[in-house]
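Single-structure report; data block below.
One protein chain is absent from this view; the other protein chains keep their places.
Then we have chain A:
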Amino acid sequence: MGTDFSEPKRQSAAGVAVMFADHLQRSIRVLVFPIILLLVRAKGMNHWYLIAGFLVFLFILIIYSYLSYLRFSFFLDEEKQEFVIQKGVLSKEHISIRLDKIQQVNINQSLIQRIIGVYSLDIDTAGSDKKEASIKAIDHHTATILRERLLNRDTPDPTAEKSTDEQRLKSEPLLKLSTSTLFKVGLTSNYGASVALLMGFIFAIMEMLKNYTEAFQLEENPIKALSTEGLNMISIGVLLFFALLIVLGTNILRNFIKYFDFEVIKKKAVLAITSGLFEKKHTLLKPARVQISSYSQNYFQKKLDLMNMKFKQASFDAADEDDKDNKKHDIEIPGCDENERDELLKMIFECIPQKESTFIPNYRFLFLTIMLKVVIPIAFFLLIGWVLPHLRPYFWWIIPYAILVVIMLYFEFAHHRLYLSEDFIIKKSGIWDVEHQLMEPHKIQGITTKQYFWHKKANIGHLVLHTAAGTIHFKYGNYADIHRMANYWLYYIESGKKDWM
């Protein structure tokens, strides 16, 4: 394939194989249960029929894959500034994407693509434009050039492309994760996800064991024995130790698979990020497209000078979610130190955001949350215990619960801060993982201020900043301050010419 994209082009010839694998995988996923049923039911049937049927099925798939390869074409319409993809065997699909709507172009490689030696190019668009496009088989050279053309939109210049390619080879990575850093990251982050994974696994095994013992009517049921005899302290300790070991192990393993060979390279005005052990991921990040940048750190990570960074981009689905991660649009940097963070922030913002003035929530922040999360649940529990006497021996649980939750709420309160400077908004929050979210005022889509009627006298209110990548909340602030901020940001947005994307 050449580098001229103005004429409709097909994918690499190897695309047939990729499409075949893709279709095969998809049809197996759909047909796996009917096939198993057929195999079980058709015991008496001649096996040759089955094999013949399977071969016919494969043949049809091959033809279908070939046809979809033939029908798939893409080109760059320079005049309309659009990227066009045409595809579809039975029904024709015509996707055109305006270049200025393209947020991100990723070059990825799955296992199959790795074996064949091709890449896929996925185009990510912003806003309500839900159509997303991907090219399943393309060689690396073409993919990188196409990506550059899609993102930069400047006139093609073969020599420049060559030099950027060379530049890429020469330029020092801005950030490179070493094995030891990955190890540290695995040790100190994402406990929640790994614990959930492990719990699911343990429950599945327990269930299986139960079914197994019931099916064979075993008298010795290890699970039952455990639950009837009760566990002594030592075995609980051993069990906890192993659980911890497994959680940390899975954490480390997951991190290695996902972030192996993680590299951030600065290329002109964009950041190129590559990572992955089995599936290689290449992502280009344009600083102007980032809506919210954040870094987070927990106690252990602070001791190790390690933090996790995230760059949130505009997406229609993410805008409504508060703190939930939108993995597809988020770009994550699993581990970096303070210097590297500052380097990255400089890339995004052209300077390091400073905390010039601090805003602290009112103590009433604790009031309502303690009411909701401590007083009401305990009152409810006592009420139920009053009705059901056999719950009474468990009343002492209230004390550790109350202490733990109050401590957590206190930390939440202590970490809830808003820092402002002329051109930046920094919001700090979190209980264990303390996160700083950074944004520029011109990324604001809308501002909402809220006040409960009983807070009128105390002059307390809440602030919500809506962005295209989610919202930022500041709760229980001085309402007069919040008004001033809102007025300033409105002035900033409405008098400035800066676009949010």
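By definition in this document, a contact is a pair of C-beta atoms (placed from the backbone, for glycine too) under 8 Å apart; a residue touches a chain by one contact, two chains touch by 3 or more; residues count from 1.
As a convention for this text, contacts and distances are computed from a predicted model.
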item: Protein name as given in UniProt for the chain not displayed, "Heme exporter protein D", "Phosphoribosylformylglycinamidine synthase subunit PurQ", "YdbS-like PH domain-containing protein" or "CheW protein"; value: "YdbS-like PH domain-containing protein"
item: Given A:203, A:278, A:386 or A:491, the one touching the chain that is not displayed; value: A:491
item: Candidates A:359, A:381 or A:432 - the one touching the absent chain; value: A:359
item: Touching residue (missing chain; options A:270, A:331, A:374 or A:420); value: A:420
item: Residues belonging to chain A that touch the chain removed from view; value: 126-128, 314, 316-320, 356-359, 420-422, 444-453, 464, 466-468, 471, 478, 481, 483-488, 490-491, 493-494, 499-501
